[in-house]
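Shown here: the complex without one of its protein chains, the others still in place.
So that you can tell them apart, the chains are marked A, B and C in the order they are listed, and the count of residues begins at 1 in each.
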Amino acid sequence: MKENRLNKKKIINDPVFGFINLQSETVFDLLEHPFFQRLRRIKQLGLSYLVFPGANHTRFEHALGATHLMRQAIATLRLKGHLITEEEAEAVTIAILLHDIGHAPFSHVLENTLVNISHEEISLLLMQELNREFEGKLDLSILIFTNQYKKQFLHQLVASQLDMDRLDYLSRDSFFTGVAEGTIGIERIIKMLNVFEDKLVVDVKGIYSIEKFLISRRLMYWQVYLHKTVVAAEFLLINVLKRARELKDSGADLYTTPTLEIFLGNAFQPKDFRENIVVEGRNVLTWYTLLDDNDILIAIKEWQFHPDPVLSKLSHCLTNRKLLRIKLSDKALSRKEEEKYLKAIREKIMPDEKLATYFLMTGVITNSAYNKHDENIFVLNKDQTISELNEASDVNLSALSKAVRKHFVCYPKELDNY
Amino acid sequence: MKENRLNKKKIINDPVFGFINLQSETVFDLLEHPFFQRLRRIKQLGLSYLVFPGANHTRFEHALGATHLMRQAIATLRLKGHLITEEEAEAVTIAILLHDIGHAPFSHVLENTLVNISHEEISLLLMQELNREFEGKLDLSILIFTNQYKKQFLHQLVASQLDMDRLDYLSRDSFFTGVAEGTIGIERIIKMLNVFEDKLVVDVKGIYSIEKFLISRRLMYWQVYLHKTVVAAEFLLINVLKRARELKDSGADLYTTPTLEIFLGNAFQPKDFRENIVVEGRNVLTWYTLLDDNDILIAIKEWQFHPDPVLSKLSHCLTNRKLLRIKLSDKALSRKEEEKYLKAIREKIMPDEKLATYFLMTGVITNSAYNKHDENIFVLNKDQTISELNEASDVNLSALSKAVRKHFVCYPKELDNY
Amino acid sequence: MKENRLNKKKIINDPVFGFINLQSETVFDLLEHPFFQRLRRIKQLGLSYLVFPGANHTRFEHALGATHLMRQAIATLRLKGHLITEEEAEAVTIAILLHDIGHAPFSHVLENTLVNISHEEISLLLMQELNREFEGKLDLSILIFTNQYKKQFLHQLVASQLDMDRLDYLSRDSFFTGVAEGTIGIERIIKMLNVFEDKLVVDVKGIYSIEKFLISRRLMYWQVYLHKTVVAAEFLLINVLKRARELKDSGADLYTTPTLEIFLGNAFQPKDFRENIVVEGRNVLTWYTLLDDNDILIAIKEWQFHPDPVLSKLSHCLTNRKLLRIKLSDKALSRKEEEKYLKAIREKIMPDEKLATYFLMTGVITNSAYNKHDENIFVLNKDQTISELNEASDVNLSALSKAVRKHFVCYPKELDNY
Partner (left out) sequence: MKENRLNKKKIINDPVFGFINLQSETVFDLLEHPFFQRLRRIKQLGLSYLVFPGANHTRFEHALGATHLMRQAIATLRLKGHLITEEEAEAVTIAILLHDIGHAPFSHVLENTLVNISHEEISLLLMQELNREFEGKLDLSILIFTNQYKKQFLHQLVASQLDMDRLDYLSRDSFFTGVAEGTIGIERIIKMLNVFEDKLVVDVKGIYSIEKFLISRRLMYWQVYLHKTVVAAEFLLINVLKRARELKDSGADLYTTPTLEIFLGNAFQPKDFRENIVVEGRNVLTWYTLLDDNDILIAIKEWQFHPDPVLSKLSHCLTNRKLLRIKLSDKALSRKEEEKYLKAIREKIMPDEKLATYFLMTGVITNSAYNKHDENIFVLNKDQTISELNEASDVNLSALSKAVRKHFVCYPKELDNY
């Protein structure tokens, strides 16, 4: 039976990489855990499917793909003579498998609306929970994930400019959105990885591949991740939830799923998660692992019919893809322009002054959110010295990592030609 | 504004075919209709994502893809000298766009559990509804869809052995499941289409492509559509809903979403849909267009915690992918074997005799369900005669379209080694 | 230096499989040998590039690809518990690397025109020659190649219905001709390979992949390998060389390259190759390894301007792709029809009765030439018994391996509408 399982079930078809071969029993057991299975119900790109109809892929697939790439990276580094023990290999593989386990539904959007804690922190709390269940088998994974392990390059395989997370998601998001240009030379980049003084570096002959990777990433930011229609949809979602919470706080009758009820009705703080407080008979982390995209989508579908004019209209727009107009600009909307928009909204859509503000959204988008690991990429020269990528390349790449900020304003279509 | 819309919004990124260019304003308006937008929330392959993690694609994408292929087929046939007017071209394009609009969530599974009407009939009812809204613009599409239009080959482009529906779904399902072998030579098959005496035929030089198409289809049946683990999941879902309805009928307290409530609480008959009766303030077709995959998945997630031991256990299994064992066989389970299974279930899982039966599922799977259009494929010879494919090919293809039936039994893992 | 070579040079870019990683020093040394480098100048598909402009790939690339697949097959079989020693792995890899080393230019065409010995026999003679040079390092490879080694399945990896030769060439020829439908599920087929009682078999769950492989192969025969325009070009080439030899035998002045001179001027017999006789200061095998596609193409280009009307006209046709018409039929040309063609040729092209026959070619094409290894494919059932594929599949596949014969006649375009 056991053997059967080992041989058969661990080969998984993946549209992006072909066959994915899980090689460890612990990895397989973690995959089968409800915490991990939940990721099947969290879309990798949130609302982007409203613009890219194929972008229905989930964090489940992404975690599998990153695990697959980790195996390849380990093999490459071992071939170049770097010692990675079996135990370390398994630990770093588990770390990448679980790196996103704490993601909330639509998480880039909802992290500050629905839950006041970063998904990274939740990931760690869930890993610790799993570690208890798996009786310490994740000890080393957690050390690597939190960068407390002596071999720092293992952490960098999980979280850095060239981590397996990023290599997978760029490939995968490019694949499912159909933005073929986002493709990166993943096989070659991995073959070019190396370790120098405990740091993850790139062999100098891989420099053009890295340049291409950086340009592809930039293209994906602007063409997909920060696509303006996607941004418009995300801010619509934020306003829907803001209004829902407001109504709930005011005691209005509001349909929710049981799990969403918990999160709309309580404003949990990081401390609550860390202490894992009990609410309605379950502790908060358990509630969290029951929350997925469907809770949000089902609620919004129902809210179309809610008596509140703001909630119903915004929910109708989101469910049926009647998105807002969005305009990008280098500078923020002036107070005067904002007034002009609000006046129009009051005239055409919502006379109430306060409620009118729900139909105007302004803010800033920036690619820096996607650039968290902003440490440099290092290149290993043939003479066994290292250089920063910017020195090694004869193209000025610094611009590529520079944060770009764009101001936006979203407003209803009814204001067209106003 | 208008022009803006025409130029920009009608190019859609599709991972399978690249850019899809919608060329008609009516097609675009239909695409934006809530009836069609609902398809974004209906997975093309139901529960198959439990086996093929990438199979999260939806009927929305499939309908778009089939529309894209229809445009190519029209261009090919026109190039070969067959008259297709602009009006006919638009009508047949709309027919394929809307061919699946009546699909229920998990429809192959739920058609006989949740609703007692075929999705084809609902599709027609919804098209007629849309036709009223669009003031008769769908008249010709409906004639073609129902095969009442004089040029029969137009209907065959929508529904036949070589329709655009099938060409798209085989390609698309192969793409998203990662079963690369399912790939068919779609571009060549379309180039080989022709019309002879008002019938859709294939040029004789395309005969090998058709053979390959038939073999690929067969491979997809057994490797994907009838994959035994998928079948096990589907019968689990059927039993979950059967039990839920039973509990509801018996007056038990049962969480549902508002829309699911309507369908669990009423046993609508085809007549109810045809007459579009009003229930709880909305007519039944409107309720239907509010129902999607998420209603089912959310309910099942909650039912894990229901006091009924059958409902909670089965729901837990489905939500967390603890699927049943399944065995295929050429002959049905004997009465005696069945008894043996039930006895084991009573001992290990559910002492109650009646409830125990929920944990044993038997039945037959057959590829004939996927073979509805079983008319022959005709080949156009160089001398302008036609032959049936079977005569024209020197391989005996009749076996390929033969229905294959396999008996199965599903039972809980706890019975292993029993 | 040595290490440098091991690390760097052994990764080769292959358009079909990505990176090919040579893992053995002997394999690398054989690759660098002039005998093997010659394969760069022998096109894999002979004259097919006249129909498929991309088909310029060579036997060099094919041999590399097959070697790459062999490594994968070995890994799969080892994973399933079959013992393959390092020595055996290297030997079988070398056997596949060299399996085509004896190919003549345009070899399917010229084997009976220019040299009277099969390329398989030459391959063996050249392997023996290399073995002497490599001081016995190829002993085991030769045993495997000639099926004298105890583990028969190793031979089957090199030459059988499912050998790595065929898996590579079907993929590669499909890739370069652009006949995308020929694609086979190579990754999956290799994963399904197994060994049972020393015989190469296929796991039963791979049965649909094998069906698809057989259908793809059949499609490639008729769509590429036996494409009628390619056949017309090949018979043109045969007649050009036949006429050239005739002229040379008759003492006419005839341009050739030095190497072609040797083969046109001598009618070597297998015995001459086996004894490796000396001609014009070199032994015949050495002369053979100097002969490549370019010798033939250069001569024919020059022969366009030869005074002989047959040689010049046929050579002009081949060089400038003015190919003959070809008609396929189920039965041979009757004596009377042949006379009619010849009469027309005499009237329109070549009055001389004997020379006229050069412009009419008749014969038979059959896929059996591609079906040499006609032993059965065996399937390993789950109960550890084996069945023949035909029994195991519910499709009648015997037709697929049946030899199909088609008669053809080629004649000049000038006879159109005659």
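Basically, a residue touches a chain if its C-beta (ideal position, glycine included) is under 8 Å from a C-beta of that chain, and two chains touch if they have at least 3 such contacts.
None of the values given here were measured: they were computed from a predicted structure.
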{"item": "Given C:H57, C:R71, C:H119 or C:R218, the one touching the chain that is not displayed", "value": "C:H57"}
{"item": "Hidden-chain contact residue, picked from the options A:S118, A:N131 or A:Q223", "value": "A:Q223"}
{"item": "Chain not shown: contacting residue from C:I12, C:I386 or C:V404", "value": "C:I12"}
{"item": "Given A:E25, A:E181, A:E339 or A:E375, the one touching the chain that is not displayed", "value": "A:E181"}
{"item": "Footprint left on chain A by the chain that the document does not show", "value": "180-181, 183-185, 187-188, 208-209, 211-212, 215-216, 218-219, 222-223, 394-396, 399-400, 402, 404"}
{"item": "Missing-chain contacts mapped onto chain C", "value": "1, 12-16, 18, 32, 34, 37, 40-41, 49-50, 52-54, 56-58, 60-61, 64, 175-180, 255, 257-259, 290, 292, 294-295, 297-298, 301-302, 319-321, 416-417"}
{"item": "Positions on chain B contacted by the hidden chain, ascending", "value": "11, 18-19, 187-188, 191"}
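Operating definition for what follows: only the chains that are shown with their structure count from here on.
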{"item": "Rigid-body rotation angle, chain C and chain B, from Cα fit (steps of 5°)", "value": "180"}
{"item": "Copies chain B and chain A - interface residue numbers shared by over half, same or different", "value": "same"}
{"item": "Leading chain pair when contacts are tallied as C-beta pairs", "value": "A-B"}
{"item": "Length of the line joining the C-alpha centres of chain B and chain C, rounded to whole Å", "value": "45"}
{"item": "Centre-of-Cα separation between chain B and chain A, whole angstrom", "value": "31"}
{"item": "Sites on chain A at which at least two other chains make contact", "value": "18"}
